[in-house]
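One chain of protein is taken out of this complex; the other chains stay put.
Each chain gets a letter, A, B and C, in the order it is written, and its residues are counted from 1.
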Amino acid sequence: MVALILVGLFALAPPTNVQALDTPGDGGEAITVEWQLSPDDNIIDGYEIHRSEDGVDFAMVGFVGRSRTRYEDNTDDGQEYYYKVAALADTVRTFSESSPPALSSPQWFNNSALILLIAMLIFGGIILYYIYVARKGKELYIRKIAGLEAVDDAVGRATEMGKPVLYVIGIGTMSNIASIASINILAEVAKKAGQYETPLIVPHSDPIVYTVAREVVKESYTSIGRPDLFDPDKVFFVTQSQFAYAAAIDGIMVRERPAANFLIGWFRAESLIIAETGAITGAIQIAGTDSVSQLPFFVTACDYTIIGEELYAASAYLSREPMLLSAIKGEDVGKMVIFAALGIASLIGLLTRFPILTIFQ
Amino acid sequence: MKIFDYLATIDRRIIYFILAIVVILPLVFPRPQSVRVMTPAQKLFEAVDSIPEEKVLLIDFDYDPQTAPENEPMAIAIIRHAFEKRIKLAALSLYVQPLGLAVKALDQVREEFNAQATTYEDSIIYGRDYVLLGWQPPPIVPLLGLGISISGVYPTDYYGYRTDSLPVMQGIRNLNNVGILVSVSGGSAPLWWVAYSQVRYGVAVGAGLTAVSASEFFIYYQTGQFTGLMVGMKGAAEYEEMVAQLDVPGRRRASEALGSLTAAHLTIIAFIIIGNIGYFVRRRRK
Amino acid sequence: MNISTAFWVWVSALLSLCIFSFLYKDNPFYKFAEHLFVGVSNGYLVTLTWHGVLWPAALRPVLFEGRWWLIIALIVGALYLTRFIPRISWMVRIPIAISMGYSSGAAIPAVIQADIVRQVQGTILTPDNFSRWNAGSAGVIWTIILFIGVVCTLSYFYFSREHKGVLGVTSRIGIIFIMVGFGAAFGYTVMARISLLIGRLQFLLGDWLGIIQ
Partner (left out) sequence: MKTRIPLFLVLVFGIVGIIPYYSQHPIIQGSENFIRNDVIRIVAAFALILGLGSLLRVHFDKIRRSRPNWQYSYVLIIGFVVSSIIGLLGGRVGEGFLPTQIGGFEFHMQVLFENIIVPLGSTMFALLAFFMASAAYRAFRARSLDATLLLVTAFIIMIGLLPLGDRISPHLPSFVQWIMDIPNVASKRGIGFGIALGSLATSLKIILGIERSWLGGSK
């Protein structure tokens, strides 16, 4: 009520400097109306936006609340519009001057996507640079993953106990990065097992992964001069059914009593059955996967777990393959960029009044 | 300590039997369980509740039979909420098996309301109150197509009607006319709605998640990319609680399960503790 | 206890028991149920693909709605079938290239914006993020802990330097955050698995045997 009495005595001051311009960087059909707050902003209800096609008769097209200075109006391209903004208090309104005519049109670049473009160029550039560098054969350093020491110890222990080693690649196909990484680690384990003449059992659930793994194991044995060690019955295809595969591996664990189990690759819920039986038979278990939902169970059921990206790093470390090395290095530098962005943006966000978050909108 | 040697070699099937009993008893002898509504589910409820008259609620059914026990109570709770408040509802799915479950859930709730309805106005009519748009693979087609034109992606709905001809779709052109898009999912579809549809068209996204992948989704809730979340059967029970306050009929399956959930959780914790005691006793003896 | 008399309820219940029999051991009932599941699921896929996609969105527009240019897309799609013809099986790469190229392209800006830019935005130390928790001054501490957790977890997955010195300390802190995160996932997964069992028993005890109302 108080506002009304005040308003009754003096006329409301209208908003000033009303501007209308084509909304930048959009697909057209939109005009942004901007104005300066009316001096009576704190006692009014809000602002009404009125539009006219000939500058004479206006009709209301929108309303915004108090202390707002912007409104986006849907328009037809190719039609000129005039705008007036009225300060509104209950039923009393005072109009501003009319804005100059404005015309909406589409633009080719959406400038609110500028940050996205810069980020794409930075990260894309880093990844491509390291592919180029790796292809030229430049030496790229990667630290040794702690998990790989655990692999050597496990094979050593199985040899002492004269028991076989079991290597489970999981239920992934060749399109799972984890399966491909696991095959590189299998090659290393096969070499180690060959040196100690310890039997290596490798059951499979994907026919294509099976054919690739067979060649890899055979090639590992030949590379240490022991092609005779390759036993086709030890590297075999079991079944494509998720739970039947897990049940079959349990059977092998109970019968053959391997002293070291490697569960490395792509797993889903069947990982529980395999890891459990392995724990009961008392074998050393090394797990490794990038399926985040299975990692908690491997951590509690196995002796050592290679977590997510460590699996890719281990595979790159062992195979020294340029594409894998370039991926790890490129992603490492990408992480440096993220560290830097977090640090700099936080400094700006803390020390200055600049609304840093709008940059990342 | 022979007791721990015996305990260590218990046959696996005994453990299965114990778990079955522990879960069945609270179902046969239910005790009412109250559930406290947490903020993620509260925000989702408020977002759906405040959908304006001219906008539509879009539900993406992305759960298959494997996670139906967790996700279906969520979907049913939201559908009841929408029908009770007369919010216009459009449903779709990115995969084929969830579509069958969409038909099942929508039919069930429609029958629940029509059983109580007396006049044409307060009953639920397909085409007037809701539409099942159906399934158009591959997922990238609806994920990026709905922002431009819904009928472009779904020229006809699941039952073969012309989408644009349905009363519920009048004035609904694309995602700008969608109040909120809720993805009830057993997988990663909610992430795609955020990464594809929200990044390009800015639609508000909520999710009903299986508890397995829930921990990875909270990063999108903290930034506000997800407006609200229902997580696992407990999240469903929370939403059922809020919908019940609108005195909507129908069984609350998630809330009925809370007794068994409590018993099972305590049993699993007991199993882990006993197992570990045995483990440490045997390790010290070695 | 009024046992259901509906034929289909009995079919559902018996098929559920076939799967549960795997708990005793792998047996013919489980194998039968598993193979039936794969068979009927693919029958459902064929049905939905024809009624939902091939007819309304591909064949009918060309044959009856005169949108003849869709024939080009139909021909390109048909190239998938050349996989079974050895001499021209390389042509299957054309439809694969189109689908894979488009989905890879559409993924790049989506992943950058949703999984990198917005995640950085949610972690920055700034008053707007402090107030996001609407926990008053405690919000400052939560945001700092979050910031430290993200940086330390990220440092654990840094492979270009040994985990020694500062990097050794940050990765130690990182693994603590990772383990708490796994604990949270573990707890929620237990709830998920149990819920799935409860859901099945609600059907068997309720709809089938009528023990629970």
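General observations
FYI, a contact is a pair of C-beta atoms (placed from the backbone, for glycine too) under 8 Å apart; a residue touches a chain by one contact, two chains touch by 3 or more.
Quantities reported herein were computed from a predicted structural model and do not represent experimental measurements.
The chain not displayed here makes contact, within the full complex, with A, B, C. Here one chain is not drawn; of A:26, A:45 or A:256, the residue touching it is A:26. Set against the missing chain, the residues B:114, B:170 or B:276 yield one that touches it, B:276.
Against the chain not displayed here, subunit B makes contact via residues 8, 10, 12, 15-16, 18-20, 23, 33-36, 38-40, 64-69, 97, 100-101, 103-104, 136-138, 140-141, 144-145, 148-149, 152-153, 158-160, 199-200, 214-216, 218-219, 221-222, 232, 234, 258, 261-262, 264-269, 271-272, 274-276, 279. Those residues of subunit A that touch the chain absent from the view are 25-28, 106-110, 113, 116-117, 120, 123-124, 127-128, 131, 174, 177, 243, 269, 272-273, 275-276, 278-280, 290, 292, 296-297, 299-301, 303, 308-309, 312, 323, 327, 330-331, 334-335, 338. By the touch criterion stated above, the residues of subunit C touching the omitted chain are 7-9, 11-13, 15-16, 19-20, 22-23, 31-54, 57-58, 67, 69-70, 72-74, 76-78, 80-81, 83-84, 89-90, 92-113, 115-116, 119, 122-123, 133, 142, 145-146, 148-154, 156-157, 174-191, 193-194, 196-197, 199-200, 203.
By our rule, only the chains that are shown with their structure count from here on.
If the chains shown are joined wherever they touch, the resulting network links each chain directly to all the rest. C-beta contact counts were set side by side for B-C and A-C; B-C has more. Taking the mean of all protein C-alpha atoms as the reference point, the chain centroid lying nearest to it belongs to C. Centroids of subunit A and subunit B (each the mean of its C-alpha atoms) stand 24 Å apart.
If you average the CA atoms of subunit B and of subunit C, the two centres end up 14 Å from each other.
Centre to centre, using the average C-alpha position, subunit A and subunit C are separated by 15 Å.
Each of residues 212, 216 in subunit B touches at least two other chains. The multi-chain contact residues of subunit C, meaning those touching 2 or more other chains, are 109, 113, 118, 121, 185, 189.
Contacts from subunit C toward subunit A in the complex involve residues 22, 26, 34, 108-109, 112-113, 116-118, 120-121, 123-129, 147, 150-151, 154, 157-163, 178-179, 182-183, 185-186, 189. Those residues of subunit B that touch subunit C in the complex are listed here as 13, 16, 19, 23-24, 27-28, 30, 66-70, 72, 96-97, 99-100, 134-138, 140, 144, 155-156, 158, 160, 191, 194-196, 198-200, 210-212, 214-216, 219-220, 222-225, 231-234, 253, 256-257, 260-261, 264-265, 268.
Interface residues of subunit C facing subunit B in the complex, by the touch rule stated above, are 23-24, 41, 44-45, 48-49, 52-53, 56-57, 99, 102-103, 106-107, 109-111, 113-115, 118-119, 121-122, 132, 146, 181, 184-185, 188-202, 205, 211-212.
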